[in-house]
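Omission of a single protein chain aside, the complex is shown with its protein chains in their original locations.
For reference, chains read A and B in written order, and residue numbers begin at 1 within each chain.
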Amino acid sequence: MRTKEKIIKVPFIGDLIYSSGHTIVGILLGIFTGGLLIAISGVNPFLAYASMFRGAFNSLQSFSNVLVRSSPLLLGGIGVAIGIKSGVWNTGIEGYMYIGAIGATIVAIPELGLPPIIHILLCFIVAMLFAGLWGAIPGYLRAYKGVNEVTATIMLSYVAIYFTNWIVSGSPLAQEGAYFPMSLPFAKSSLLSILMKGTSLHPGPFIGLLMCIIFHIILKYTPFGFRTRMLGHNPFAAQYAGINSKKQIVITMVIGAMLGGLGGAIEVLGLKHRLYMEFVTGVGYESVAVALVAGGEPIGVMLSALFFSILKVGGATMSIETGVSSSMASIIIALCVLFVIGVGVADSKRLKKRDEKDPGKKTLSFKMEEAVK
Amino acid sequence: MNENSILLKMQDISKSFPGVLANDHVTIECEKGHVLGLLGENGAGKTTLMNILYGLYQPDQGKIFVDGKQVVINSPSEAINHGIGMVHQHFKLVDTLSVIENVILGIPTNKAVLDFGPAKKKLEKLCKEYELFVDPEEIVWRLPVGKQQWVEILKALYRDCKVLVLDEPTAVLTPSESDQLCRAIRKITEQGRSVVFISHKLREVIEITDKVTVIRDGKVIGTVNTKEATQSILAEMMVGRPVTIERKARPIIKEHSAVLVMKNVNAFDDRGVQALKDFNLTVHAGEIVGVAGVDGNGQRELSECIAGLRKPSSGSITIQDKQVTNVIADPSFVGFIPEDRQKTGLVLDFTVAENLLIKDYKEKPYVKNGFLQYSEIKKHAEHMIKKYNIKSPSGDIKVKTLSGGNQQKVVIARELDAQPVLDVASHPTRGLDLGAVSNVHDILLNERNRGAAVLFISAELQEVIALSDRIIVLYSGQIMGELDGETADQFTIGQMMLGQTTEAKK
Partner (left out) sequence: MTYEIILDWLQASLRWSAPLIICAMGEIFAERSGIINMGIEGIMLCGALCGVAVSYYAQSQAVALFACAILGLVLGLIVAFLTVSRRTNQVVTGLMINLLAIGATNVIFSVLTVMRHKRATTFGALFPESMHRIPLVGPVLFAQPFTTWIAIFIAFIASFVLYKTRWGLNVRAVGDNPQATATAGLSVIKLKYQTLILSSIAASVAGGILTLASSGYFAAGGMTGGRGFIVLAAVVVGGWDPMRTMFACMLFGATDAAQLRLQTTESIIPTQFLQMLPYVITVVALTIMVKRSRVPKTWGAAYDGRRS
């Protein structure tokens, strides 16, 4: 056996295939390790995964559940991804969703006598406004005061969670005498319509997918996107090129927050029809996972959000059918991300290293080792 | 000289990185008590060779002998155990620790609790012995660069090294510090230790070394006894052709209006130390003003203030009567070639085309109806690649894959193509090979001839003299003197760089 290096010249798509190669390997490793854990807990992993798959694709209804579940992940994921592109970790998605949902709740409860479209849009706008203002706090602190945005956003998420708890239990918006803390019911005109009879499919996931496409275009084809990417790649050069990097950081964090707030509003308007405590628990972490597996690319967010919601929805079915706790889905998600970054980072560094050391190479090329007898 | 034992021998060393053969069967020898000069241009492979010696890289092939015994060096700690000490070009000191803490860092002992007493005594003895005085208690970042160099040398001597490698040690030193270093080197060799002296400055190499090995493109070109060598022989070996930087002929420019005017400018550096003190400077259209001086005497702050990247604490800066307040991102007004092209001048992960437009990306015709026009961006890139002879097959490849010289061309193309009224070039030739250096010089001279005001900052005296119409010498944030480019000589400038005012003005 000897290895022969073969150079495949792939002018543009090469990098993409190479990096998505890592992602796929990482995800497979994550699923494999998850299977091991399922096996340890005494369940046949193949049966468990089969039931997971059934849970996600068995019927139109189950697939619509996948789509519904993907809605907050899509919007949260793209919110985090925008941050990654500009070099900040906007990890407060969960908080933005709560604050956005509170904003939506305030205008959704009263009967305003508006046509549904207008009422819903009003809810969305107020939600985004609330969340945007909330996101401006860590954005401002990061840009102008140098406060680490990861700590600030996570702390503020906890503040938002407790604030929501108060809204649904102690504020005038709370339903009195409820068996579980919740807000008053929303007005009919504010609710998102169900797209398919017998399912809970609302337009949320499609709004999420649309946002992914819009932000793909914004990042790639507008001066704003150019600035954002420049800031993320090299903040020094961005400053030198005359970009107000502080303002840019605040703007991207506010945009991420607004997307999160929209996600929260869609959850309550489309699915819950009231505001509850902890209605999106864990989505904050999952959004980071989505954005990361997507490599910060909006188009990738579409795929990874769908993938994770398949795990989540399938996980519930798996739990019922096989007795493996549905939290196994979270474990698999975390494992996938850890493997994706664990496999990916060092290798992409190596690729970069070679690029640096190899100024003679004039095309984007990569080497594949081909075993030859 | 009688003792002819070879203390260090690196035999037949080869090391390749993907696509680059950094060392190609290199053999060097250093006798006991001798100074071996290792001469070569930037990127010739000197540093790679020394990193192999210090265990930071593994050679693909070749052997290392210390004191006649073959050794295998896998890590810096093994190198230290074999008696090799190294002072890297970029110091390896922990800024936030004190001198003594840096000195004892990593020395194996069986005591877990720190005890500085004996270490301090030993260090102070070394300071006296080599006349390299530093306060053991001082925090390293508070020391001037020269003193930091002493700490590095003392650190190696403290470990009782047999071979001391100095990588470009004089780059950061004033001439008097360089003399001090020479004296210390002599004392070191008198004790039977050897010194490997890496440099690309011919004069110093001739002054200090016993033998010189010249490296070019990773290969040993030859080894000569220093006594028999002259600067021109060595230079020819180094670059493969005879070279001297001659003063460039230039037409006289009639128009001479003031473009850049700085009045009583004060500015602070990142640490809060005053970097510019009541600084006054005027640069006129059609002249190159060279700024000479040892690095770190306010050059960086000077260029950043002019470019609007740093706010002066007081004073005024005007360019064509316009006050500088913010970052100037208008290439038709000021062209700014920053000192660190990879860190501030370029976005390495962007393509060449994108890098050419990081200031102009939002202007027409590159943006239409709010969207970037990639066809226009590409067209612009192809035009620039041709015009500035950037060696890149297209505008679509990432700029990090280009060589240093071509990266610099991208920066120059972007900054100077709009014909700005003022050019600020901060160390534009640093790290470039000779061909690229002369290319940059020609471009700056053309800028002058077209009528631009050019501020040229460099630490290389020769090129400052070769290029400038007028030379100012910067010393700790002040102008020590001003000379005419035609009549300036290295000696006078050198004196001024030390902070000594001489009568020889104008």
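We take it that contacts are C-beta pairs under 8 Å (C-beta built on N, C-alpha and C of every residue); 3 or more make two chains touch, one makes a residue touch a chain.
Fair warning: this is a prediction, and the values are worked out from it, not measured in the lab.
Student: Please provide the labels of all shown chains that the missing chain touches.
Tutor: A, B
Student: Pick out which of B:L8, B:L49 or B:M86 touches the chain that's been left out of the picture.
Tutor: B:M86
Student: So which of A:F32, A:F46 or A:Y162 would be touching the chain we can't see?
Tutor: Hidden-chain contact among the options goes to A:Y162.
Student: Looking beyond the chains shown, say which of B:I6, B:V20, B:L56 or B:I233 touches the absent one.
Tutor: B:L56
Student: Looking at the full complex, which residue from A:A136, A:A178, A:L303 or A:I341 touches the chain that isn't shown here?
Tutor: Checking the options A:A136, A:A178, A:L303 or A:I341, the one contacting the hidden chain is A:I341.
Student: Residue-wise, where is chain B in contact with the chain that is not depicted?
Tutor: Counting over the whole complex, chain B touches the hidden chain at residues 51, 54, 56-57, 75-77, 79-80, 86, 88, 91-97, 101-102, 104-109, 111-114, 155.
Student: State which residues belonging to chain A touch the missing partner chain.
Tutor: Chain A touches the chain not shown through residues 41, 89, 91, 137, 141, 145-148, 150-152, 154-156, 158-159, 162-163, 165-166, 169-170, 281-282, 285-286, 288-289, 292, 324-325, 327-331, 333-335, 337-338, 341-342, 345-346, 349, 353.
Operating definition for what follows: only the chains that are shown with their structure count from here on.
Student: With chain centres defined as C-alpha means, what is the inter-centre distance between chain A and chain B in Å?
Tutor: A distance of 45 Å separates the two centres.
Student: Over in the complex, which chain B residues touch chain A? Could you list them?
Tutor: Its residues touching chain A are 17-20, 307, 309, 326-330, 336, 338, 343-350, 354, 358-359, 361-362, 367, 370-372, 374, 392-393, 396-398, 400-403.
Student: In the complex formed with chain B, which residues of chain A make contact?
Tutor: 12, 220-223, 225-227, 229-230, 233-234, 236-243, 352, 354-364
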